[in-house]
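Written below as structure tokens is the structure these notes are about.
One chain of protein is taken out of this complex; the other chains stay put.
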Amino acid sequence: MNSFGTKFRLTTFGESHGDAIGCIVDGVPAGLEIDESYIQNEIDKRKPGLTKFATQRKESDKVQILSGVFNNLSTGAPIALLIFNENQKSNDYKEIKSLFRPSHADFTYFKKYGIRDYRGGGRSSARETASRVAAGAIAKKLLEKFDIQIRSGIFAIGGIEAENLDFEYAITSEIFALDKLQEGMQKKAILEAKESGDSIGGCVFVKVTNTPVGLGEPLYNKFDAALAAALMGINGVKAVEIGEGVNASRLRGSQNNDQMDKNGFMSNHAGGILGGISSGTDINLKVHFKPTPSIFLKQQTQNEQNEIVNFNLKGRHDPCIAVRGSIVANAMVSLVIADMLLLNASSTLENLRKIYNR
Amino acid sequence: MNSFGTKFRLTTFGESHGDAIGCIVDGVPAGLEIDESYIQNEIDKRKPGLTKFATQRKESDKVQILSGVFNNLSTGAPIALLIFNENQKSNDYKEIKSLFRPSHADFTYFKKYGIRDYRGGGRSSARETASRVAAGAIAKKLLEKFDIQIRSGIFAIGGIEAENLDFEYAITSEIFALDKLQEGMQKKAILEAKESGDSIGGCVFVKVTNTPVGLGEPLYNKFDAALAAALMGINGVKAVEIGEGVNASRLRGSQNNDQMDKNGFMSNHAGGILGGISSGTDINLKVHFKPTPSIFLKQQTQNEQNEIVNFNLKGRHDPCIAVRGSIVANAMVSLVIADMLLLNASSTLENLRKIYNR
Amino acid sequence: MNSFGTKFRLTTFGESHGDAIGCIVDGVPAGLEIDESYIQNEIDKRKPGLTKFATQRKESDKVQILSGVFNNLSTGAPIALLIFNENQKSNDYKEIKSLFRPSHADFTYFKKYGIRDYRGGGRSSARETASRVAAGAIAKKLLEKFDIQIRSGIFAIGGIEAENLDFEYAITSEIFALDKLQEGMQKKAILEAKESGDSIGGCVFVKVTNTPVGLGEPLYNKFDAALAAALMGINGVKAVEIGEGVNASRLRGSQNNDQMDKNGFMSNHAGGILGGISSGTDINLKVHFKPTPSIFLKQQTQNEQNEIVNFNLKGRHDPCIAVRGSIVANAMVSLVIADMLLLNASSTLENLRKIYNR
Partner (left out) sequence: MNSFGTKFRLTTFGESHGDAIGCIVDGVPAGLEIDESYIQNEIDKRKPGLTKFATQRKESDKVQILSGVFNNLSTGAPIALLIFNENQKSNDYKEIKSLFRPSHADFTYFKKYGIRDYRGGGRSSARETASRVAAGAIAKKLLEKFDIQIRSGIFAIGGIEAENLDFEYAITSEIFALDKLQEGMQKKAILEAKESGDSIGGCVFVKVTNTPVGLGEPLYNKFDAALAAALMGINGVKAVEIGEGVNASRLRGSQNNDQMDKNGFMSNHAGGILGGISSGTDINLKVHFKPTPSIFLKQQTQNEQNEIVNFNLKGRHDPCIAVRGSIVANAMVSLVIADMLLLNASSTLENLRKIYNR
């Protein structure tokens, strides 16, 4: 089940060390300007090999549009995007081809499918998220037309939290840090982990502004539920919070309720969603990433023959997956909102009348 | 979009103060024993009016099976379940029919659909969750056949956390408390909120044991993503954690990785899911509920005419939705697992050979 | 898989001799006037027991709306419709409970599910189609708002074909005959079959007028493909033709092409659909029903114990399922068009701009 979304729909393919990765984006409304350079620009944000805070795997991640765009406009046909893999060092994986790396998906893929592409995690590798970012770029292009803005950045690294959210600053930061004052400490935490052969967890903040009121399809495709699935489905995510999040479970109603004045909501504990439908206020999301399971310290595990193995990983890995994860989270949220925008189009008779003019 | 699940599929209908609520459960494998009393027993757990910790609305919540069961066995046909509403005091809502109760879905439903059934929240009411529990009972009956157990209870109320998880005790507790020692404090927190016209948030813990290895359909119907959607879609939920959850973002890989010995995983930070697929270890979930938005203190809001209104709510409401929410969370998890169990059936050629014997 | 449609979505339940049949209609745009009498009126058209050309089973087929409608307007919530069964003479089926009636679904249901509700065919009975007609009534109510008209009637009985299509006349005909001049012969063919304990096949014509150009979602939810599925899925249908239909395979391109003048298409061999998208001209469909498999002549079959059995059916059956099938075909086409109307709403950026006004 490699498709995501209902009307604005992404289907991806590809493994970490296969020939190529890519996707088909279906349901893109006709008439949207799309050019490769815009998509490329988004992909480049999560490209590996750029800083010392990310894996040193070098991939040019050059994207090609194969279909669905004619004279720089979407035609309503599915848009296929293709990225060839270049820097697959499969040899890195020969030694570990029959063992289950701790907290990776090796064990579960093997048990489920009876076969696994051990090279770099195969299908379970975060390399696939490049396709999500590429598709997310098309979604963002659509959302731009409706002045909807999705921004993200690093909220916390190893528990060191931002105290101020500056999304403009995050764009320029090597680790997409939201708080310039905390950035130094956060970087230091990553490098310390890296230098000791370890890794570290982090938390991403995503903020959506100017969402139209009314997005979300209750009761089983609620906006918040769709966002939770989109975000929890990203490699390494273990918790998702919306609005007040975990803290809501500690509050009283009088503290958590968002009262209204003439201009709308006077607070935003809800995080922009009520009853599974967008309220028009900012959507605030926290996405918690576990530390990269690929560490370079000695570990113990099983192999396919059910023997105990002690081993040291080699290879090139992100010391903190949350960093590039912030780009992926942004893309996933974009995809959800594009889908909700399309799904809501038929919610009322009045909407249909506007379209069919009858 | 009122359907949930892919192969084991729930579709619900009904409003808080309409004639009836109910659901159709599709995809139930043929040959499963189903009787009304089993389903009734599950529904009774979340029935309102039972204790001072829940709303005083009195509903017998008598369920009828209308189809899909013949001689007490499922036939493979869709199973329709019907519960008539009895204790609808619509008059409670006359005074507030044109105003948007803070942190309820009144505002968003009105803006999305241009019309709303103001009686008790209409479709957005948690009353609908009785259908989820009824359907969940069928899912649990199926899971029993495979020795899969789903248990739940109250982990925290207003920040007062359990230190010990005793699921057997929770069954007997009026608030489904997991920790007998904390129960008194937790109850006190609820009653204090209630007595002051307020409400309080809480956190539910769900544990699944003995799940087969291999459930979950990557990449876009991963087990954890599906659980996150199922749980975040419950009324009032603002955060979902799996395994180490939020805390994972604070740890190093060496702390969070689950190494293996001969018997399997030596720890369970992952919470039973790796790469979106069940690993066979316990699935541990935390579900954070906001405090009930219905409080009896004076509040300010808008009405449909965009005027500011100060008002006092009346009616009958749960002071802490997490309490009955623990039953709903349990049901939703059951539905997800039943679906995953069915979806996984065709994951390998070997599985198909067993079935078709060719 | 008891759901039909994507955005305008029907889910049905119920067996021939169970307690009730019914359905949930999801995705109905909010703001549509809906009243029970309109739905009842549609159901009454296919109600059994009305003429000597239909089964004598007496069912009042009284429909109740359980949800989704408030103050006579759809609210956007799912609409549940319920019809209790009344005239279940299960005893009629005791004698045949373990044998497989020829050309019925007894054999295949038993082999697929390992259990079957033998009473009247259980889930496979055409009784379920009352739910389709009820749901179709809601679809038609929506289509009326857009001046789209779906009409149907009997084109042929036992090869006796209409030479003229008079849909107004069909409404008044006991067998929904489209051609008053052929009606006598067609009725005679039915009665002759009936009197000899036999049954007879027939062909239904469905015509849709004033469809907006642009409905249909290529490439795998084309308008014609969706109609074919909807119609072939009706009990007893063995062939579906669109436009020139079977005859198209005998023609040359110069004969079959629809050229255009200023006013549009100069002919309509296509039957209103090109490339899976409506062209705005009439949609013309022929639906071929086999003769009712329930006949009263001696037949030979197997039973569940794999023994040969000779038997005579009893009970009450339509001598020609095409007659009431014309109402069901009409309903199914209505459901398809309603779905296509909603799905097309997001086909262009321009449509979305009209809705969101941004």
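For reference, chains read A, B and C in written order, and residue numbers begin at 1 within each chain.
One rule holds in what follows: a contact is a pair of C-beta atoms (placed from the backbone, for glycine too) under 8 Å apart; a residue touches a chain by one contact, two chains touch by 3 or more.
Please read all numbers here as calculations on a predicted model, not as lab measurements.
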### Task
Could you tell me which of the visible chains the hidden chain touches?
A, B, C
### Task
Using the definition of touch stated at the top, determine which of C:Lys94, C:Lys112 or C:Lys188 touches the missing chain.
C:Lys112
### Query
So which of A:Asp117, A:Glu217, A:Asp258 or A:Asp318 would be touching the chain we can't see?
A:Asp117
### Message
I'm checking contacts with the chain that's been left out. Which of B:Gly5, B:Gly76, B:Gly122 or B:Gly153 qualifies?
### Response
B:Gly76
### Message
By the contact criterion defined above, which parts of chain C meet the unshown chain? Give residue numbers in ascending order.
### Response
1-4, 6, 10, 12, 100, 102-105, 107-109, 111-114, 123-124, 128, 156, 158-159, 193, 198-203, 213-214, 216-222, 224-233, 235, 237-246, 248-262, 264, 266, 269-271, 273-280, 288-295, 297, 299-302, 306, 308, 322, 343-344, 347-348, 350
### Message
Across the whole complex, list the residues on chain B that are touched by the chain not included here.
### Response
7, 27, 29-32, 76, 142, 145-147, 212, 341-356, 358
## Note on the structure
Residue positions on chain A contacting the omitted chain are 1-3, 9, 11-15, 18-22, 24, 26-27, 30-31, 64, 66-68, 70-71, 73, 75-80, 82, 109, 112-117, 122-123
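Just so we're on the same page, only the chains that are shown with their structure count from here on.
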### Query
How many degrees of rotation map chain A onto its copy chain C on CA atoms, rounded to the nearest 5?
180
### Summary
Taking shared numbers over all numbers used, above half giving same and below half different, the chain B and chain C interface sides are same
### Query
With chain centres defined as C-alpha means, what is the inter-centre distance between chain A and chain C in Å?
44
### Task
Spell out, as numbers or ranges, the residues of chain B touching 2 or more other chains.
1-3, 12, 109, 112-114, 123
